[in-house]
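Structure record follows, encoded as structure tokens.
All protein chains of the complex are present and in place, except for one that has been dropped.
Here is chain A:
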Amino acid sequence: MNLPVLKAADFASDQDVRWCPGCGDYSILAQMKKVLPELGFPREKTVFISGIGCSSRFPYYMNTYGMHSIHGRAPTFATGLKSTRPELMVWVITGDGDALSIGGNHFIHCLRRNLDVNIVLFNNRIYGLTKGQYSPTSVEGQITKSTPMGAIDHPLSPLSVALAAEATFVARSIDAHVKHLGETLKAAAAHKGTSLVEVYQNCNVFNDGAMAYAQERKQRADNIVELEHGKPLIFGAKGEKGIRLTGNHLEIVNTEDVPSDDLLIHDAHDPNPAIQMMLARMRYPEMPEPIGVLRCVEGVATYNDQINEQVTAAKAKKGEGDLMALFNSGDTWQVA
């Protein structure tokens, strides 16, 4: 089949983008438009579903099918759609408040069902659309409009939650790290099952620089570690630092001091999420934060496949449903 070759511009809708100038969302939108043509999937079979929040305006800017739904519920709309139209490629666009606060329940259940959709979670650690309240990923002590004396909640890590729900694909990337972001989105699209991509996204109005340690070129080498399956965990500007598993904890070592065999080799395909969970728990400033694919386990049945397989199996076993036969089953009687 000859598919027309599409460009990024073909995925742009006719709507003006209305995020604040300088918002990290622009970068994610640009990468999505760049990646989709590379997937070679028809636009009309692509659907973006979002909840509520700044990030959730995303579908309006894509020339695909889209739904801007209600707060926190995007994965549930995706569940209904993907279960009945499994041939569509469905993306869920959400944020830290949308997915982890009001929509926490749906987030977990979508992941544990392994619905074959891709969730992109824009994490800016703040409520932007409602103008600056703290979010479930805001750091302890963070001063915001709703926490003038500092946030007292312990923040939630979407990666840890996803791993606990036994998600089959868990990854993290950064808005400013465009190449990495594009590759990560591609990997998510390639995975069969729920893919979660957390994207560190800068809110330059209400939480500017909150993740500068990971975003800024000068700082990020020391504060993030790029994961690659089968490769040792090495970071630092010159690759001078590594991560070693000692006993049941991870530690930073100097790569010159330890043999490379001693470094932790990343295994994204390990069905046991224990070490992946240890990686998800590496937090700045004590540890470098991991980006890339923490976990990618293929071969797990998806919800959409199974719900449809049951229909096929029932038809094979009982034949196509016959309502008249059903009506007349069991005890009936005749009135003359």
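Following the convention adopted for this analysis, a contact is a pair of C-beta atoms (placed from the backbone, for glycine too) under 8 Å apart; a residue touches a chain by one contact, two chains touch by 3 or more; residues count from 1.
The definition used in the following text is that contacts and distances are computed from a predicted model.
Per UniProt, the protein behind the absent chain is "Pyruvate synthase"; the candidates were "Pyruvate synthase", "MoxR-like ATPase", "Bifunctional protein PyrR" or "L-serine deaminase". Considering A:Glu44, A:Glu140, A:Asp208 or A:Glu298, the position touching the chain not shown turns out to be A:Glu44 (whole complex). Between the chain not shown and the residues A:Ser55, A:Ser69 or A:Asn223, the one that touches is A:Ser69.
By the touch criterion stated above, the residues of chain A touching the omitted chain are 13, 15, 42-45, 47, 49, 52, 59-60, 62-70, 73, 76-85, 87-88, 105-106, 108-109, 307-308, 310-311, 313-315, 317-321, 323-324, 326-328, 330-336.
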